[in-house]
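What you see is the complex with one protein chain gone and the rest in place.
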Amino acid sequence: MEIYFWAFVVGGLICVIGQLLLDLGRFTPAHTVTILVVAGAILSGLELYQPLIDFAGAGASVPITSFGNALVQGALSEAKQSGLVGIVTGIFEVTSAGISSAIVFAFMASLLFRPKG
Amino acid sequence: MKAGKQTWIFDNRPTILATAVVGGPREARGPLAEDFDLLHDDLLFGEKSFEKAERKLLEEACELAIRKADLKQEDIEFMLAGDLSNQIISSTFTSRGLAIPYLGLFGACSTSMEALALGALIVDTKFGNNVLCGTASHYAAVEKQYRYPTEYGSQKPDTAQWTVTGAGAAVLGQAGQGPQVVSATIGKVIDMGLKDPFNMGAAMAPAAVDTISAHCQDLDITPDHYDLIATGDLGRYGHALTLELFPKYHIDMPREKYVDCGMMIYYEHQPMLFAGASGTACSATVTYGHILNRMRKGELKRVLIVATGALLSPMSYQQKESIPCIAHAVAIEYSE
Partner (left out) sequence: MSEQKQHILTEKEYQKIVKDKEPKRPVVRNCIRAFLVGGFICMLGQAISDIYIYFFNFTEKSAGNPTSATLIFISVLLTSLGIYDHIAQWAGAGTAIPVTGFANSMASAALEHRTEGYVLGVGSNMFKLAGSVIVFGVFSAFIIALIRTLVSMIGGA
């Protein structure tokens, strides 16, 4: 159950970093999220992201930073098997669920709902 | 007749024969609801898109204004209108329906007074009679075009403004009873290098002050000449900034006579108020509804409406340009 506490704290802190980027850095939401994805990718490249996930569980896997991690890990694991070309073939392997479900659900929403304003 | 550098005096005093003001759900819950001719309870009112709804607002305001002036569509000789949509389609499609010789205008939120000034010029010079001047804006259509999809979860700062869903139209004539347009000052585009599209009040404030200054200089009067001076949509922070700027321009602005339409149309407690209202319909609905009603009741004799507009586009912002702004001022008088 301890992991719930760390999920809350770590997830919360990553969001605080995002909030500081929005309020102090005056970045747009799109810029902020992009910065965090790239940060996640960098941490992943330094083999620091998986330990964070082991420690904080969803606190590290739910924020958008983990998307960067998943892309890098997908590329690296495929590269181990197939060499350099694996970088390109493996990038979306791990993240497929996120993107696919977002597209499917968003499209279904457009079929069934209208914006309220 | 021209006065000074950029002001027109309308010697023949074109009369505002009638005005019509239409609004949406948020305006219906505001303090000026009584001054609206028609209010809608949702953002679509039966139309299939927000853009079509914006057009409907303008159609309703125009048709109602013509009717209130005891005229028919065929009697209207010219129509001047504009809005915030790309290629001002709401105005264009409205005029298509009315089949009136049409001049499309883009002044962002200053369009209402741009239209009234030009309409008064046509009527005063007898180049036309029964001229229709109108404008409309729609909260959701404007958000979609200029900022983010309406359901997007971005956090708006306190300096942001809420676009009025509404339309205002006026019919100007050479003869008749009603408030009269006596002068108009055409503004210059002023750009002080501000780039934040979520703080347009700050970008527009210098334009408002510049036009008020030019108006007073051209006519050799002081702001005290008027019972009320209303800016279009500077919002709380833009309004406060103009108060900082007036002394630098040697303008003595009497505080109790100086208001902003964007601060008048909604109650303080209405949710998501931020800095106040904006949109082409902001100055139009408050002026053609509330302010003219007060004049018709005899509470105000001379007013100056200074509609302010931020002339940016989503692309100019993305290309890191600053926000050029403009303000057009029209003086209206009413004596029994």
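We just call them A and B in the order they show up, numbering each chain from 1.
In this section, a residue touches a chain if its C-beta (ideal position, glycine included) is under 8 Å from a C-beta of that chain, and two chains touch if they have at least 3 such contacts.
Note that the structure is predicted; figures quoted are calculated from it, not measured.
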| item | value |
| --- | --- |
| Displayed chains contacting the withheld chain | A, B |
| Sites on chain A contacted by the missing partner chain, in the whole complex | 3-4, 7-24, 29-34, 36-38, 41-42, 44-45, 56-59, 61-68, 71-72, 74-76, 79, 83-84, 86-88, 91-92, 96-99, 101-103, 105-110, 112-117 |
| Those residues of chain B which, in the complete complex, touch the missing chain | 48-51, 144, 148-159, 191-194, 199, 202, 206, 237, 240-241, 244-245, 248-249, 272 |
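Assume only the chains that are shown with their structure count from here on.
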| item | value |
| --- | --- |
| Cα-centroid distance, chain A relative to chain B, in whole angstrom | 45 |
| Residue ranges of chain A in contact with chain B within the complex | 22, 29, 115-117 |
| Contacting residues of chain B [partner chain A, same complex] | 43, 50, 139-140, 149-151, 154-155 |
